[in-house]
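Every protein chain of the complex appears in place save one, which is left out.
Which chain is which? They are A, B and C, in the order written, and residues in each are numbered from 1.
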Amino acid sequence: MILSDLLNRPVLDAEGRTLGKVLDARFVIDGAPTQLLAEARLAGLIVSPHTGTTFLGYERTDENSPWLIAAFLRWRHRGSFYVRWEDVEMLTERGVVLVAAYARRSAALSTSIGI
Amino acid sequence: MKQLLGVALGILTAIGGFLDIGDLVTSSVVGSRFGMTLVWVIVLGVIGICVFAQMSGRVAAISGRATFEIVRERLGARMAVANLGASFLINLLTLTAEIGGVALALQLASSIEPTLWVPVAAFAVWLVIWRVKFSIMENVTGLLGLCLIVFAVAVFLLQPDWATLTGQAIAPSVPATETGATYWYYAIALFGSAMTPYEVFFFSSGAVEEKWTKKDLTQSRINVLVGFPLGGILSIAIAACATIVLLPQGIQVTSLSQVALPVAEAGGKLAVAIVIVGMIAATFGATLETTLSSGYTIAQFFGWSWGKFRRPVKAARFHLVMIICLLVGIAVLATGADPVMITEYSVVFSAIALPLTYLPILLVANDKQYMGDLVNGRATNAVALVFLVIILVASLAAIPLMIITGAGA
Amino acid sequence: MSCIRRTFQRRVALSVSVGALSVLMLAGCATTSGGAMGTFSRAAVQASSALSTAQLTFQLYTTDRSTNGVTDTALKDSLKELLDAEQQVEDASPQTDAEVATQAESLKQIRAAADDVIAAQLAVSGTSSDDPTQSLSAQDAALNDLRQQLEPYK
Partner (left out) sequence: MTPHDDSLAPPDTYAGQVLDAQLHLLDRQVLDTDGVPVSTLDDLEITDLPLDVSLRGTPAPTIANLLTGVTLGTRIFGGRPPSSRLTRIPWRHVTDIGVVVTLGVSGERLDATWPERWVRDHIVAHIPGGRHDPE
């Protein structure tokens, strides 16, 4: 399966209401160790109610300069949240369906920004 | 002593490398029609290119990523491909204008038709790119480009009425013979000629080519902050020469030969010989830079191996793209298209395309993952944001003005 | 759903390129505004600029301040501008009698200017000995008057 199929797809709750779109997919390199690097496991999805196109990740980091752009982008991605893989019920043609009691988590990246 | 020589060399090549056919033509066209009333735009453009080149040089040195790698990484494939399309086509337009510029300059030296010089110039450019080391290529064209200092000397030799000159420059107003729209159209053209995107592609890729590191930043900062303004002064001198000699006689510049006439009036045969050498070097150097930039943009977008520090066989597609671009340039000029007209369009389209590369560079210069703790300071960001607004305004206003004025008629 | 958005994107890309093409065409047609008189006025400006260039070039040549390369090229360029101006005037389609008269006058002046430039070229190449300086400056004055006269129609 190609990741682009997942990105930008609508996200629905158990009742079929659209919550937003998949903004990004968060992977964590902590799976079974392979030859060089451990497996990269899909930890969860970042959902944005307004737009599917991410723009430079301002919504997830404490990047706030230059302020004019940061403010605009943060406004554009207001209300985005993170759901764990365990909260995904199933994939359908219409989009990603979450379990009834899915937990909405902050999408903020912890200090180790992907370096 | 060697260090001092390095600094001096850096500054001199920055001055010599600053001017190209766009500056030569646009500055003298503006001087011959608007006098010194548009000189403030050159100053603005020089400050802008200093900020922009500085940032992209620092980003390249710290993160090792050149412009178009950043454009793609930051904007994502879809927006980057639109950006690539526009930037590449405009760079190709500038490349064609520069090859035409070399041919026109060689015509001034030899009276031989420029259409005959075009293939020769393009072949010479390819040969230099194919075999000559990056730093040698830069230093030789940069130093020879210094001959254009003769424009500044010419201004003094012409003993102008300094009061009116500076008066026009400081209190700019639209001359009676021109409309407001053409005034602002040429303001954008001049701004585009000072802040050409290819200079930034070349500057940041050059930083990667020469494997700059943090300690090279001071050298690059000196080169930019001393070299570019002096290059800008030469642009002003070109405009002044046209103002002093051509404007009073109602001569509107439409060819490169007219650009050389004030120098002939001021310093006679010797000055003319020097200015021709300068023109050939400046346009030849600019052709090298635009050709390399065409290779850089495509290779960096698709992630191919690129760079002059590598043998051609180690960067095959990079060199193939450049060969194709040179052939396209020859083909366009072979149709008899007037290089001066191409130049006038290329500088305006450069102004239109500027935000496409300025914005990503500004963003990455603030991104801790790329820059560590060397992100933009508060002052740099403030100035950079002011120029972001200026650049966006110029870019948006360019097309309507082009329509109203019929490309500056 | 996502492919609908992509066709929208393709439509945007298409419209942008069509937009760019129309800009270039529009830029072209703006130079033909103002009818026949507008064309004559623009041609007069172009012609007088070209002739002044030739006059300056020849003066620099006679005072031995310019090189052969620059002199030949500058004269060749100004002749090209003059012939281009002549072409524009010929192609204009005058409606009123005044426009017909202006067209004839403009053609006469521009052609005279072109002859003067050719005379200068012959003098520079040494094939003719007479000195065109007088006729160059006389013709320059005539073209400047024509330009002033047509200024309001620009």
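Assume a residue touches a chain if its C-beta (ideal position, glycine included) is under 8 Å from a C-beta of that chain, and two chains touch if they have at least 3 such contacts.
Not measured: the values here are computed from a predicted model.
Asks: Which one touches the absent chain: B:Val7, B:Val174 or B:Leu320?
Replies: B:Leu320
Asks: Identify the residue among B:Lys215, B:Arg311 or B:Arg378 that touches the chain left out of the display.
Replies: B:Arg311
Asks: Which residue from B:Phe88, B:Phe301, B:Tyr358 or B:Phe387 sits in contact with the chain not drawn here?
Replies: B:Phe301
Asks: Name, in rising order, the residues on chain B that touch the hidden chain in the full complex.
Replies: 63-65, 69, 72-73, 76-78, 80-81, 130-134, 301-306, 308-309, 311-314, 316-317, 319-320, 369-370
Asks: Spell out, residue by residue, where the missing chain touches chain A.
Replies: 1-7, 23-31, 34-44, 46, 54, 56-57, 59-62, 74, 81-82, 84-85, 88-93, 99, 103-110, 112-115
Here is the rule we go by: only the chains that are shown with their structure count from here on.
Asks: Taking each chain's centre as its mean C-alpha position, how far apart are chain B and chain C in Å?
Replies: That gives a centre separation of 28 Å.
Asks: Can you give the whole-Å distance between the Cα centres of chain A and chain B?
Replies: That gives a centre separation of 42 Å.
Asks: Send over the residues of chain C in touch with two or more other chains.
Replies: Answer for chain C, listing residues that touch two or more other chains: there are none.
Asks: Would you mind listing the residues of chain B that make contact with two or more other chains?
Replies: Not one residue in chain B touches at least two other chains.
Asks: Which positions of chain B touch chain A when the two form their complex?
Replies: 74, 76, 362-363, 366-369, 375-376, 378, 381, 384-385, 388
Asks: Touching residues of chain C toward chain B in the complex: what are they?
Replies: For this pair, the touching residues of chain C are 9, 13, 16, 23, 26-31, 33, 42, 45-46, 48-49, 52-53, 55-57, 60, 64-70, 72-74, 77, 81, 144, 147.
Asks: Residue numbers of chain A touching chain B in their complex, please.
Replies: Its residues touching chain B are 53-54, 56, 63, 65-66, 68-69, 113-115.
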